[in-house]
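Data block below; observations after.
Removed: one protein chain of the complex. Kept in place: all other protein chains.
What follows is chain A.
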Amino acid sequence: MMRLLKLVPDDTNIRFLKWRNVAIILSIILTVASIALTVTRGLNFGVDFAGGQMIQVTFTEDDVAPIAELREDIDALGVEGASIQRFGDENQVSIRMRVTEGVDDDPELASAVSTRVTQMIEGEHAGARIDSVDSVSGKVSGELFRAGALALGLAMLAISLYIWLRFEWQFGVGALFALFHDVALTFGFFALTQLEFNLNIVAALLTIIGYSLNDTIVVYDRIRENLRKYRKMEIVPLLDLSVNETLARTVMTSLTMAIALVVLVFVGPDVLFGFTVAMLLGVFVGTYSSVYMASPVLIWLKVGSDTFVPEETSPSGQRIHKEGYDR
């Protein structure tokens, strides 16, 4: 028979939680640093959230995009504060313009600017191909921002609530901590790299929240099972046991997710770069946080064998559950 690959040997007994205090200090430092960085440095909001225009152009007849020339042409049009960057291939650029002043009174002004720039490019540069134009007024970007923030907040709350219902309140708190950590670190990453933060990134964040919890739930489920099974065991070894028992799965799943995402980062369309990088980061941060954030919280919140009432046997010999959950 074929010998199968085992990434994690059977019956590991790694004492993960021995380093919990170090880990928690590290996590706090990282979280605080991320928040500080996000506040001080700010995020590089795309047109979705900041408003303005973004135009992507491919110069099909040039090997390298004539960025300097383009900058002069755009300045000559009297468009202020345009930033031009290479995007994707050497002959592709993205032109970013901020919301024009006075646009609140006359929303047409915004599209007028992008129309002027695209017509100039098509007229001045032979072989220039306008790949995309995004023009978002301040009103719409404000709405998108609020909707994004609301979705993120609601998702964190709803998921924590669900965990509370399915497990116990301590687990809900633990999940919320882990989620907060993951989201904060992702924000920090975007503040640090100044990668564009747009609607797609919010989608990535919501996905991270979902999948980070995936790991947390698998570990929590095993903790609950073991709490019922080993009534006498101390909490720290019990958590370690649960993490070890689910370790093979954690590694496998993180790997399959990582494979899919790495392929997307390197092969997928350029437009999705930030989106996939964020999720890739989320896979690792999420796995870490379910072990080092979600589990230690249970120790501090005094979860013990009495948190869940064990299965009892009824006189008829049928097993009944005092906790109402699916068998």
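Going forward, a contact is a pair of C-beta atoms (placed from the backbone, for glycine too) under 8 Å apart; a residue touches a chain by one contact, two chains touch by 3 or more; residues count from 1.
Just so we're on the same page, contacts and distances are computed from a predicted model.
Per the UniProt record, the chain missing from the shown structure is "Protein translocase subunit SecD", taken from the list "ABC transmembrane type-1 domain-containing protein", "Spermidine/putrescine import ATP-binding protein PotA", "Protein translocase subunit SecD" or "ABC-2 transporter permease". Only one residue in the set A:S114, A:Q170, A:T186 or A:N226 touches the chain that does not appear here, and it is A:S114.
Screening A:A23, A:A191, A:M279 or A:A294 for touch with the missing chain picks out A:M279.
The missing chain, though absent from the display, is touched by one residue of A:A126, A:L150 or A:L192; that residue is A:L150. Check A:I35, A:M120 or A:L264 against the missing chain and you find that the one touching it is A:L264.
Touching the omitted chain from chain A are residues 1-2, 4-7, 10-11, 56, 58, 106-108, 110-111, 114-115, 118-119, 129-137, 139-140, 144, 147-148, 150-151, 154-155, 158-159, 162-163, 166, 199-200, 202-203, 206-207, 209-211, 213-214, 217-218, 221-222, 225, 245-246, 248-249, 252-253, 255-261, 263-264, 267-269, 271-272, 275-276, 279, 325-327.
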